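First the structure, which I've put down as structure tokens, then a few questions once you've had a look.
Apart from one protein chain that is not included, each protein chain of the complex appears where it belongs.
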Amino acid sequence: MTSTEEVESISEKSERLLNISMGPQHPSTHGVFRMKAVLDGETVVKLTPVFGYLHRNHEKLAERTSYLGNMPYTDRLDYFCSLTNNWAYALSVERLAGIEVPERAEYLRVITAELTRLQNHLAFLGFLLNDMGVWATVLIYGFREREKILDLFESLTGARMMCNYMRFGGCRCDVPDGWVEEAKRITDELPGVLDELEQLLTDNEIVVARTQGVGTVPGRKAINAGLTGPVLRASGVNYDVRKVDSYGVYDRFDFSVPLGSVGDCYDRFMLRLLEMRQSLNILKAALNELPSGPIINPKAKNRNLRPPAGEAYGRIESPKGELGFYLVSDKSGTPYRYRVRPPSLVNLTLLEDMCVGQKVADVVVILGSIDIILGEVDR
Amino acid sequence: MTEDKQLQDELALYGVHLTLLEQVYNWGRSNSLWPLQFGLACCAIEMIASVTARYDLGRFGSEIFRPSPRQADLMIVSGTVTKKMAPQVVRLYNQMAEPKYVLAMGACAISGGPFKGGYNVVKGIDRYIPVDIFVPGCPPRPEALLNGIIHLQETIRRQKLSGPGKARHADRDQPSEYAIPEEGGRDLVPQYNAETWRPSWQGGGK
Amino acid sequence: MWLVIIQLKIGIILTFFSLLFAVASLAERKILARIQNRRGPNRVGPCGLFQPIADGIKMLIKEDVVPRKADRALHFLAPIVMVAPMVLLFGILPYGGGLTLVDLEVGLLFFFAVSSVSELAVFMAGWSSANKYSVFGAMRAIAQMVSYEVPLVLVAITPVMVAGSLSLVHMVEDQAGYAIGVIPNWFVLTPWGIVGFLLLFVTSLAEANRTPFDLPEGESELVAGHLTEYSGFKYALFFMGEYFGIFAGSGLAVALFLGGGGAPLPLLQWIPPYLWFFVKLVVLVGIVIWVRASLPRMRIDQLMDLCWKGLVPLAFVNLIAAAIWHYSGGGWQGWILAGGLLVGAYLMLNRVVLRSRCSWERKYYLAKS
Partner (left out) sequence: MLDLETIIKRVQEAVPSCRIELVSNESHSGHHSLLVDDGHAVEVARFLRDAPDICLDYASNVTGIDWLNSTVKEKVPVTETVEGEEKVNEKTVEKTVPGYLEVVYHLYSMRLKQGPVILRMRTGNRDPDVHLPSLTPVYRSAELQEREVYDLFGIVFDGHPDMRRLLMWEEFEDHPMRKDYFPPEESDESPIDEQARPKQ
């Protein structure tokens, strides 16, 4: 949103301004995102994001696919976090059709969701540092740990990335033998890795210089712009859907919500590190207390599900922010309206505000610190 | 060619190793495939994963991802090509320097995959540019991508530079640039590039 | 006769550096890979040794794309202008042991005069490509290289002052011999020398556009900077020029501060000096690669701040420290005076730089509900 004064000042200086287009193929737009930037020297004067290069018509396709048939599509929304996407969709359908979920399934959902959060944040750190110009070193270390978690996913669900694991009223299958022990082993190893990352990154002079004071968002503005997830909490707003809605069985775990104070890129980066530690706490408790019992509600109907007419909105705290599914049913086998509330898209609302006045190299870091996935932005 | 091969084998017995220029040429370009740093969707993550420690694409000399199409040899179309993106993909292909190869990674790049029914999805990138190798999967595992690249290397080593059936880039009749589709009112214009692809009912197909 | 010898020397030096380029480009990939827990190229030839050859062949046969709006002449000339002066630099490096090609009286002057031509090449490349990213990268390159030239020259003046000559050979000779019979008389083992060496290393990183100062090429924001429109062999030449720049810069650091071809211990003097020279050079190149694998890139304003607010004043102070050292006759007095001055200056500069930065201490809250 550019005010008229700004437009005038832009046209005055326009002779020395440079228009550049970053993307849709650009090394650090995290996919096919495009930013049209107007630069005054190195400083960004105006920045217009262009969306839609990965608009895959998810919602339109979903309106002619059965409720269960949409589950695999949700995997491909935010392709880092297929399990949390599954959960959000399952949650919405369960609200719409009034399906109860057995306890063991809830625990499994919590475990897989927190593992997803861990691997997403690990990859995030890598990508952010890549945007700052480290030659993939941190990325590869992050992916090394991520691969371990993906192995867990694979042995549980059969797929590394597109897990398609949750069902309405539970989960698709029970954990294989030894899975819980392996998961415990990995969660026990992770704090060491986090310590290492923290030591190497948080006090790194260049990282500090590149991220502190860059892309600051005050809390009130963040709320009004609908930012969610770590980006919001970095601005000091205490809002975590896991605590607010306490969906699933999150109210049974003792964890806290890390909050930043400044709201710049450094805080967003630190919050991910702190959140991973909290996720580990949840994981440890959940793995130890995993109850026995059925993993899916036997009364729940998955095939040919025809929920009663009406609508439901279910939301969860995905690693990127608040992921919601809004479903309208007309009693038929396919949703009448199927809408994804994508955290990545809404978090980009303030992109221009964050970038204007910063250097062009900061744009890349700011975009990296928001942590977007284009599959979710454009759907 | 077969006679040459026999002659070579015979000479090799006597300790004389003959190497054809063609072989050196093919050896060089097959072992130095620098991909374009170009991720479209989900498959791009697996593409990144294949560079990381566990899979290490770098062993085959392909870890140098060049962000500029001028310096890249291999375009990995990793993910869904939307109609909004297709012109840029073709433009990137046109900007690459010969010899260039295209690897269609994943179901979406091959045929549209699960999103085939969408109004904004190109049903296979081979409708606009020639694809050298298809790697199926949704997304393909990093091993599959490695396998695809190894296959591509083998294909390159077998390529001929002269005579009938010579490599695409060595053939002057084959274009090295393709028409960039335009964004029309309802759809891309044209819907496919008739030079490279024909719908199955016109005798084309994959 | 001497013509043959000269030609032989030229041949040896050029072959060595060309080979070193090939090896370094492989070593860079291998070291990067090891640092990242990977294996790196290992399929082409034994241990991937032929990887640079494969890359070279591919680069040679790659199509040479010149954009339609590009300035063809400049576009063609830029890579040549990049490499040629770098090759000239190898002529004056004091390898020692009779391998030194030319002992120019004004060696250092020649070095800086010739090496700054590469700035022109970068700008030619950027300007002629008719690409916004290229021009942007070229602008950055000019700003960066011209700025860093100042501390580089200031630092290089200190050994000149102490040695009393501009000839690199003379400077190496000045560092010969051992104190107390064991410790070499290298300039790096003096208070101004260690500071000078570090400054020289940092500034030559910036001059060679290497991480963390690789802004002109800045991949994450400028795609490939001034190289965006270069393909095939022209791109390879730029790559080569960059590497030659690193070699030359490391060679200068070795000659000015690390005692040239001098052995680190008297016992090891039987090894010919040029071997020592190359060992030191290779170690420095290794450190450059190591830095690349581990540090993020700086931002342009921070880069300029670092140069003008940090390196230039420190280089000036270093100059004074060297003078004090020289006139106090070295020894412990020199250490106290020169060292004290440098430490004081460093602390003060650090405060100034730190004050302009945001606070380091952050508070994070853990909300329970």
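Letters A, B and C mark the chains in the order given here, with residues in each chain numbered from 1 onward.
In this section, a contact is a pair of C-beta atoms (placed from the backbone, for glycine too) under 8 Å apart; a residue touches a chain by one contact, two chains touch by 3 or more.
Keep in mind it's a predicted model, so treat the numbers as computed, not measured.
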Out of all the chains shown, which come into contact with the hidden one?
A, B
Chain not shown: contacting residue from A:Ala225, A:Leu259 or A:Ile316:
A:Ala225
Per the definition of touch given earlier, which of A:Leu194, A:Ile316 or A:Leu345 contacts the omitted chain?
A:Leu345
For the chain that got dropped from the picture, name the residues of subunit B it touches.
83-84, 112, 116-120, 123, 183-187, 191-192, 199-201
Contacts of subunit A with the missing chain: which residues?
1, 51-52, 55, 57, 59-60, 64, 95-98, 221, 223-228, 237, 239, 244, 307-315, 322, 324, 326, 328-329, 336-337, 339, 341, 345-346, 348-350, 378
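One rule holds for everything that comes next: only the chains that are shown with their structure count from here on.
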In graph terms, with chains as vertices and touches as edges, which category applies: line, ring, star, complete, or other?
complete
Chain centre separation (subunit B, subunit C; CA means) in Å
38
Measure off the straight-line distance from the CA centroid of subunit A to the CA centroid of subunit B, and report it in whole Å.
32
Note: subunit A residues in touch with at least two other chains are 26-27, 136, 140, 144
Would you mind listing the residues of subunit C that make contact with two or more other chains?
36-38, 219, 223
Seen from subunit A, its contact residues with subunit B in the complex are 24-27, 31-32, 52-58, 60-61, 64, 72-73, 76, 79-80, 136, 139-140, 143-144, 147, 160-162, 374-375, 378
Touch list for subunit B against partner subunit C, complex
24-25, 27-29, 31-32, 52-53, 56, 58-61, 63-64, 66-68, 70-71, 73, 95, 97-99, 169, 176
Which residues of subunit B touch subunit A in their complex?
36-42, 44-46, 48-49, 51-54, 67, 69, 79-80, 82, 84-85, 88, 92, 114-115, 117-121, 138-139, 141
